[in-house]
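Removed from the display is one protein chain of the complex; every other protein chain stays in position.
Entry: chain A
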Amino acid sequence: MAVPEKGVKLLDFWMSPFGQRCRIALAEKEVEYEYKEEDLSKKSDLLLKSNPVHKKIPVLIHDGKSICESLIIVEYIDEVFPGKTNILPSDPYARSHARFWADFVDKKVYDCGSKLFKSKSEALEELNKEFICILKTLETELGEKKYFGDDAFGLVDIAFAPFTSWFYTFEALGLSVEKECPKLAAWGNRIMERESVAKSLHEPTKIYDLFCELRKKFVDA
């Protein structure tokens, strides 16, 4: 029987906010790993074997065992690699609170945000309103705190961080995060000062260019 390969591998796609969460978490914990970029139009055998149920990235492979779903991967990274920081707090109530808001980002931000990207101009106004509502809810939760985890950069910060590179594109669609949610925008700038975030996210203009390309292909066609 083959001995499982030791080490950490991340199967990912450069633009995926879910993959970026894992990259940030691995960087926060200073874990050395091999990054493997997947061609989503031609998924590798390794990806199909490691995530046979959903066939999606990201997948973390640790000593031959695969872990799927970004927030599950982030919690796994937190539990297995001690590092200098904790991604989740130790108090059970604080943990449930962090998980609730990370789950909120999953349920609300990605769905509505990607609808915005794909929508025709007639639907934009309504979607903008819905999205602003979601962002304002997050902003209320953030309040005056430095991070969602208070003084500690944590799970909710990691869950939402990748979406900050979408802000520039939202502006092009008539939604200014700076204007509507200044505290959230300030948090977005603050987290970019962390090396783990700065090296995991892409230039907002790159996201915008891709968005324009996809829009031309699928929406305006």
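Throughout what follows, a residue touches a chain if its C-beta (ideal position, glycine included) is under 8 Å from a C-beta of that chain, and two chains touch if they have at least 3 such contacts; residues count from 1.
Quick note on the criterion: contacts and distances are computed from a predicted model.
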Omitted chain (choose from "glutathione transferase", "Succinate dehydrogenase cytochrome b560 subunit", "Histidine-containing phosphotransfer protein" or "Calcineurin B-like protein") - UniProt protein name: "glutathione transferase"
Chain not shown: contacting residue from A:12, A:38, A:75 or A:157: A:75
From A:67, A:87 or A:135, residue that would touch the chain that is not displayed: A:67
Residue among A:36, A:95, A:118 or A:215 touching the omitted chain: A:95
Interface with the unshown chain - residue positions in chain A: 53, 62, 65, 67-69, 72-73, 75-76, 79-80, 92-93, 95-96, 99-100, 103-104, 130, 137
